[in-house]
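Note that one protein chain of the assembly has been removed; the remaining protein chains are unaltered in position.
Right, chain A next:
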Amino acid sequence: MPYVVTDLCSGCRYTECVSVCPVECFHIDDTMTYIDPTNCIDCGGCVPVCPVGAIKAAHKLPPDKVEWIEINRRRAAETPVAMGKLPPLPGADERKAMILR
């Protein structure tokens, strides 16, 4: 069961996940990252490094987040692979402070 990036990433996009993914399965667009479920090897290394806790195991998603399994699959197919860490989006730190409060 692969891991899934949820909408908590949207607007932050810290990309810490990208730097620790052993198989380059993170894809990226202007707002967030997505995991390619066919490449993910379930190592779970990305989960603890996400500053906002946006990444979850697919089978542990709460019901209102289950749609993100399909969104990850679809968007990963439509977007390029992220090759390395990028600067976070503007306002990411403020957003993170709100989320973690």
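Assorted remarks:
Here, a residue touches a chain if its C-beta (ideal position, glycine included) is under 8 Å from a C-beta of that chain, and two chains touch if they have at least 3 such contacts; residues count from 1.
The rule we apply is simple: contacts and distances are computed from a predicted model.
When the listed names "FAD-dependent oxidoreductase", "Multicomponent Na+:H+ antiporter subunit B", "Amino acid ABC transporter permease" or "ATP-binding cassette domain-containing protein" are checked against UniProt, the chain not shown comes out as "FAD-dependent oxidoreductase".
Within the whole complex, the absent chain has one touching residue among A:Asp7, A:Glu24, A:Glu67 or A:Asp93, and that is A:Glu24. Residues of chain A that touch the chain left out of the display are 19-24, 41-46, 48, 53, 57, 84-85.
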